[in-house]
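Left out: one protein chain. Kept in place: all the others.
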Amino acid sequence: MILFWGLAIVLIGSAVWVVAAKKPVHSVVGLLLHFAALAILYLSLSAEFLAVVQIIVYSGAILVLFLFVIALLSSGVAPFSMGPNRMPKAAVPAAILALIALGLFVYGVSRGVPAHPVPIAAAAPVGPVGAPGVFGSVADFGRALFTANLLPFEITAFILMVAVVGVVLLAGDAAPYVPSRKRARRAEREMREAALRGGDTQ
Amino acid sequence: MHHVMGVDGYYPLLYVIWLLPLLGAVACWAFGPQLKRTAGALGSATIGASFVATLLSWGAATQSAGGALGAHAHLFSWMPGWNFGLLLDPLSLLWVLVITGVGFLIHVYSIGYMYTDRAIARFFAYMNFFVFAMLTLVLSDNFVGLLVGWGLVGLASYFLIGFWFHKPSAVAAARKAFVINVVGDVAIMFAIFIMFSRIGSISFGDVFAHVDRLGSLLFLVCLCLFVGAAAKSAQIPLHTWLPDAMEGPTPVSALIHAATMVTAGVYLVARCWPLWNASPDAQMLVGTIGGLTALVGAILGISQWDIKRILAYSTMSQIGYMIMGVGAGAYAAGVAHFFTHAFFKALLFLGSGIIIHELGDEQDVRRMGGLMKKLPFAFWCMLVGVLAISGIPGFSGFFSKDAVIYGMLQHGHPWLYAVGILTAGITAYYMFRLFFVTFLGEYRGTADTSAPGAGHAGPGGRPAHAPGWLMAVPVGILAVFATIAGYVLIGGGASPWSRFFAQTFPPESLPRPVIGEGLTTVIALVVVLCGIGIAYLRYATKEALANAPTRLARESARMPAPLVHLFYFDDAIEWLFVRPAQLLGEIFGRFFDPRVIDGAVQETAVSSQWLGALVRSAQTGLLRAYVVIVVFGAACFIAYYALAGGVR
Partner (left out) sequence: MTQTLLPVALANYVGLSAVIFFIGVAGVMLRRNPLVMLMSIELMWNAANLLFLAFARAWMNDAGHIFAFLVITVAAAEAAIGLAIVVAVFRTARNVDVDEVALMKG
């Protein structure tokens, strides 16, 4: 119980940090803290596989991707140049709106959720983390994923493939394919000049 | 209640017969550029294989068990009363044999005829598709399947008449044929509506077992069916498309517009004999229309100079005979005339195709003449065909035409009997006129026929020609059958033909007419010989042959006006249907369309613009503004559930 409240404070604090930090790099650090705390909370919920996935995928892959992009974009002439705020008056109403929604949500949920619901099926006992045969163990999860839920699993594979294709299309080499080397050089020069002209207007 | 015609069972050959041509059509269509001229061999092979499969199914088609006759294969059920299947009984067997057998010969012939055409693969794709459609028509065990085939053969006919689509006349002819055929399709559809609403089934077996339920609507059903048959089989007044359809390649005319498709009406009437037998009025109507068509077609045949149009009118006239036969109740005789006609008319068309081919696409008989020496093979084949169609004893047409004419008398239609005999004489006259003008005397044309295939010199002056036997062998085989096909009718009630159809058609126990069959034959023969004699006197005497050019020119100049205008059928259709339709279109185009339709459309556009301008102000392009709107919406939902219901 102390674990839960401690983690809750860390989670909310790091989340606020993510949103409020001036520099994106600081946001990434806040997010890292957030994900780590979440992984511990998952462990306390007997979701050991997802706790590990949380660390590997989020902290290991997605955050590194964020860092890459920040590094890539910061290497330009003027990193993160910001124009004038087009919605200066939106901040307060938006925050109020979010708070109202939050309040309503918590109020509504608190009326409907039982504190300790009765388990639908106590198929496996809850036990120490890492032991086979208890609820949420990797073995159980794997069996559930590859038998009854095989279709969703295959769909995740498809989603990832589509994402890879999309990323290559969007962020891949911007220079069009040109067979001749001479024309490739010319196209490259033209693109560089165009980019410089574009930079001048900033 | 489910009456199946034919013995239910598993007949894989039925599917082979039915689907092979479709396979060939798809292959020719999909791989046309790769196949090139091989498409001809492929297309012919599928039809040939289909023919062999038909022969192998003979036993299944003629078996009978439990009062049912033939082979029946269930395809699928759509809803109660809508069972689709294939039925091969003696009647459809006859048609399938002719479609695939004569079809195969014509396909082989076409390889030679279309040899120099660049679109030969497309041609064979269409031809195979036609055969598939025709088989769908005759193999269906229900009216809807028949109608599907009915429509598809019309489509195939449209494709093939307009095959040379660079010719405006071909395109116009294709369109005309299609439109008139669709009139028939719609009529059959109405017949099916009535039958289904009264009987609750579309299958032949159910409908024929419950003809009495049609009650007073029986005549209407017969009428609708016959309108369909008349449109497809070129019966008066829906015949005007057939002569125009000669714009298609000659093998098409032979296969579709002589041997098979145009006889679909005969098939329909023969197939639905329980309906006609229950409605004497409808029988009278069909018989009369058939007789009229036979007579009018023959008279119009006199007035033509285009060799294919002469044959087209003769086709119309001969189908008139068949319709007259089946309409008056002489089913076996009418169907027999279809059988022999398929051979001798295909023979005549393919023979004329050889002439047209050799003369470089010349079709006017006035510019032919003297071809007996130049094209002896065509001469002999055409002679067989002309003798057969004229009804000379020993040739097939004699037997079947006699059977039809005598059948008129047996079933108590003396007037139709007289019409039949008169038409036989006119037929002999105009066919021998064609024959004499084409083959006797001196050559009057301009094409150089000294070298074979001179009209189709390929690049570099070298004649591009298929081996001659490709065209000659099918014509030869047809000539043989045009001679002997009628022998199955020898023996009257005990003939192979009668025994073949013994269980298909109602038994005929008719009083012996005043005039016996022998006397009928003699009368018909005398009339036919008179026709030939007049033709001889006008076109084949020494004096006539010597002055042929001037005499023919004078004859075409003095042609009576009704004949020149083809009895004004086209004009009547123009004034009765086309002009009013155009007028209606004009009225709608001038007033209704701009005011009502366009007005509504314009008003819609204007109000959409106004609404769009209103909504556009919200499209700021600012991503965060959109997010705020979305969150606001979500907050509204949350508020609803939190305050009104709570989470259930």
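To keep things simple, chains are lettered A and B as they appear, and every chain counts its residues starting from 1.
Keep in mind that, in the parts below, contacts are C-beta pairs under 8 Å (C-beta built on N, C-alpha and C of every residue); 3 or more make two chains touch, one makes a residue touch a chain.
Just so it is clear, the structure is predicted and the values come from calculations on it, not from any experiment.
Note that of B:Val480, B:Leu537, B:Ala581 or B:Leu622, the residue touching the chain absent from this view is B:Leu622.
On the side of subunit B, the interface with the absent chain consists of residues 615-624, 627-628, 631, using the contact rule stated above. Touching residues on subunit A toward the chain that is not drawn are 1, 3-5, 8, 11-12, 15-16, 18-19, 21, 24, 27-28, 31, 34-35, 38, 41-42, 44-47, 49-50, 53-54, 57-58, 61-62, 65-66, 69-70, 72-73, 76-78, 80-87, 90-91, 94-95, 97-99, 101-102, 105-106, 109-110, 113-117, 119-128, 135-136, 140-141, 144-145, 149, 152, 155-156, 159-160, 162-164, 166-167, 170-171, 174, 195, 198-199, 202.
By definition in this document, only the chains that are shown with their structure count from here on.
Subunit A and subunit B have Cα centroids separated by 70 Å.
Subunit B makes touch with subunit A in their complex at residues 622, 624-625, 628, 631-632, 634-635, 638-639, 641-643, 646-648.
The part of subunit A that touches subunit B in the complex is made up of residues 86-87, 90, 93-94, 97-98, 100-101, 104-105, 107-109, 111-113.
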